[in-house]
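For this depiction, one protein chain was excluded, whereas all remaining protein chains were kept in their positions.
For reference, chains read A, B and C in written order, and residue numbers begin at 1 within each chain.
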Amino acid sequence: MLSTDRKAARANPGRTRLLSALSQYGVLATLILLIVFGALRYTGFMSEYNFSTFLRYNSMFGLISLGMCFVIITGGIDLSVGSVVAMSSVVAALLSPYGVVVAVLGAVAAGGLVGLINGLVITRLNIQPFITTLATLLGARGMALLLARNQSGVGIDPGNTALTWLGQGDFLRLPVPGVIMIIAFMIGGIALRSSPFGRHALAIGGGEDASKLMGLNVGRIKLGVYVLSGALAGLAGVILAAQLGAGQPTEGLGWELSAIAGVVVGGTLLTGGVGSVWSTLVGAMLLGLIFNILNFENGKGIISLSPYWQSVIRGGFLLLVVVLQSRLGRQEGKVG
Amino acid sequence: MQTLNVNLTQVATIIIVAMGMTLVIATGGVDLSVGSLMAISGVLAPLIFLNPAFANLQWLGILLAFILPVLVAGAFGLLNGLFVTRLKLQPIVATLVLYIAGRGIAQVITNGQLQSFSTPAFTYIGLGRPFGIPFQVILMLIIVAVTYWVVKRTVFGRSVLAVGGNETAAGLSGIPVSKVKLWVYAISGLLSGVAGLIVIAINSSSDANQVGQNMELDAIAAVAVGGTLLSGGKAQVLGTLFGALIIQLIRFTLLAKGVPDAAALVVKAAIIVVAVALQQRRRRE
Amino acid sequence: QTMLPKLAQKASYKVGFAQTESNNPWRIAQTKSMQDEAKKLGHQLVYTDAAGSTAKQVADVRSMIAQKVDAIFLSPREDKPLAPVVAEARKAGIPVILLDRNIDPALSKAGTDYVTFVGSDFIKEGQRVADWLVKNAAGKTNIIELEGTTGASPANDRRKGFDDVIAKNPKFKIVASQTGNFARDTGRQVAETLLQAHPEANVIYAHNDEMAIGAVSAIQAAGKVPGKDILVLSIDGGKEAVQMVVDGKINYVVECNPRFGPKAFATLKEYAAGKKLPAKIINADRDYTPQSAKAGLAGAY
């Protein structure tokens, strides 16, 4: 038998697991803590109504964070998602007279198309993801406004109640957007854990050249993650339009940064190669919860935080969580 | 000539900020907080020179209004640098914090209120025209020249490139990597502070909500179109200058030709991609 | 067809105010007016800011419903998306009063879904500017229009009101129309550019004061005299702009007063008292001409 496991000997496996659990569940613990805090402090916070409100709004952030998670896992970034949400919501509204299927597929395809453009530019022209998606951030916003003919909202065909149900309806007493998000995360979770696509995305983020030499089709997988991110943003656009009864060409400003923050808070490194779909969900929900809690705190009437203070608090909170994450993550990295 | 002046005045602040951004990107980082830091500097200046304490000492108030806000913005830039070097946050995330919180801070300072003023001694940096050339353009040219010289001729400039090109190698060669990084973020902050002052001076008003909006995108686009890779190790100072000018010319042309805003965005997107692709092709040859 | 929820008569209410954004002086003045009035009357104001996002505003209103406020003042960012939450509020027994922007009457009706609308008519504002121009142009007919944020409803309405009148007067020509984002700096830059591209322009119509003030700087930078060489027209009527009318730099401003506080809370009180309210309560907005500006300056917000 070979006595080879030198580094492993250095690392105490129990400690490794503990730290990785901490970094994985630390955010979850924070989330739960905040929920308990809210439940104790605010009346109406734990109501079914607030829960449903929270999910309806944050499902969109959840979806784009999920796509962003896959992109970041390969070591890339997608700044275009916010604009794509807006563009797809307009597409969904424009297609709403042709039935719910056409509207949903059309909007998701439109998002996927932007993702495809991102992916092609990144893999074929070798332009860095940050720049590529910065350009499509502008371009998709322009398309959204063009398609909406500069109107602030493009109304959904009132006859298409199936489409509005996707945003406003309930399914088994759960808000439909929340259900869609959970399903997407379940599929995403399985895909990242057990599908070749997910594993290969992880491998590419961990070593692009090595992956290529081991026979992975790196270009296609990268293309895939951008298309996925675009399509999920498209789906978020459908929910947006359905929820508001109108396509929203000016919506989604800065959402890409929220999505990135959600992914990072969830413990996924921007350098790629590691990441977890579930932590991303927790991260995205945690950031959403801050808004919800701040609204309730203002309602208490003890302090009235201006929206300006809220920005400061959100920035500070992001810093706090990310620092905690990286502390835990780094110790883990040292051993691993 | 008028057209030239218009274009140069409009692009001056972008170029000033893009100089700092070029250095940050040369170290392999990025600074998303520039717009917010502009806002902070922009709201502080009028608070100083409009302060009744300086009613009898207006020159002092104005002098301080030029210096303190820039230093504060530089200090926030330094904070970015500390996030990156001490807390080991990735630059995008590290500067995202102040991107979000920075504008909030500026808004909190004034409670979002717009401050209007007419203080010729101060607005000179935005409206003055020595020898018929807008003052801000002169300032911009000086800053570009200094940045160019710093990159080409100084130890600091070489260190920036070395850190961006191979951080480990730079560290093993005795280059104080953390210090270099701290400084580039601080410089980026300082230059953002300067740009913030110019913006409020041109408008004779300071609006925490508006000063520096979207500046990070403009500056990064200018750097990228100018041929500096986002992966670091290169700093094309003149490239950034031309990158910003190209973007400005496109914007001017589209506006002047009456292309609607929405379509202009799509064109701008295409041009960024094409410009960067051409830059890379040229590099490969 | 359910009835509007009743509002008990109390000395002090917990009222929600769902603001759309806080990034321009008009909105800030509106918020301040609401806060001041609430304080004066001893009400508790639960204030949210949607930061320019309709989706967030929907979530904000819902969180007010979850908190069971007594009534909601809503400044809807758009006319369709807020209709469902207005209905939800009614179901939760919370009366809603709309401020400054309305909701699509096909989706939501005053008197049944919400109490009433208090505000101005954006289309009318554009019309009033155009009407003044048609009468007072004195041969100046080449117009640059500085639009508000692309897609925003005040921008669209103020353009529609203005453009429709201009279209009926073939003498006038809109030589360029571009967005200045409702912001002073952008308005200035766009005006600078358009003045270069269209030297023949001699009228600038801005969708708000901020852009008009920016345009004045641009005109000066181009070596022309604002108000003389180039007429400047605007909407809002903030103090700074009115002062410029007094100074002759701006020629005409239609007021769109953000001081909603007194009227909003008065309406609430009347509603609690069971008074019958009209579907729309339109603010009596003034306008400022070179003749009237001086007198109106003190009253400008």
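In this text, a residue touches a chain if its C-beta (ideal position, glycine included) is under 8 Å from a C-beta of that chain, and two chains touch if they have at least 3 such contacts.
As a working rule, contacts and distances are computed from a predicted model.
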From "NADH-quinone oxidoreductase subunit K", "Sarcosine oxidase subunit alpha", "Sugar ABC transporter ATP-binding protein" or "Acyl-CoA dehydrogenase", the hidden chain's UniProt protein name: "Sugar ABC transporter ATP-binding protein"
Neighbouring shown chains of the undisplayed chain, as defined at the top: A, B
Which of B:Ile48, B:Ala162 or B:Leu245 contacts the chain that the document leaves out: B:Ala162
From B:Gln58, B:Asn111, B:Ser173 or B:Asn214, residue that would touch the chain that is not displayed: B:Ser173
Residue in contact with the excluded chain [from A:Ile131, A:Ala203 or A:Ile260]: A:Ala203
Per the touch definition above, residue among A:Leu216, A:Leu244 or A:Leu281 touching the missing chain: A:Leu216
Hidden partner interface residues of chain B, rising order: 153-156, 158-159, 161-162, 165-166, 168-176, 233-234
Interface with the unshown chain - residue positions in chain A: 1-2, 4-11, 190, 194-196, 199-200, 202-203, 205-207, 209-217, 273-274, 335-336
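We adopt the following convention: only the chains that are shown with their structure count from here on.
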B-C or A-B - the one linked by more C-beta pairs in contact: A-B
Euclidean distance of C-alpha centroids - chain A vs chain C, Å: 35
Rounded Å distance, chain A centre to chain B centre (Cα mean): 30
Between chain B and chain C, centroid-to-centroid distance (C-alpha), Å: 33
Shared interface positions of chain B, touching two or more other chains: 107, 111-112, 260-262
For chain C, residues that touch 2 or more chains besides their own: 22, 150
For the chain C and chain B complex, residues of the former touching the latter: 22-25, 28, 150, 176-179, 183-186, 188-190, 192-194, 196-198, 213-214, 217, 221-223, 240
Partner chain C, residues of chain B touching it in the complex: 2-3, 6, 9-10, 107, 111-114, 116, 127, 199, 202-205, 207, 209-211, 213, 251-252, 255-258, 260-262
Residue numbers on chain A that touch chain C, as the complex places them: 42-45, 47, 49-50, 53-54, 56-57, 60, 145, 148, 150-153, 155, 158, 168, 240, 243-246, 248-253, 291-292, 295-296, 298-299, 301, 304, 306-308, 310
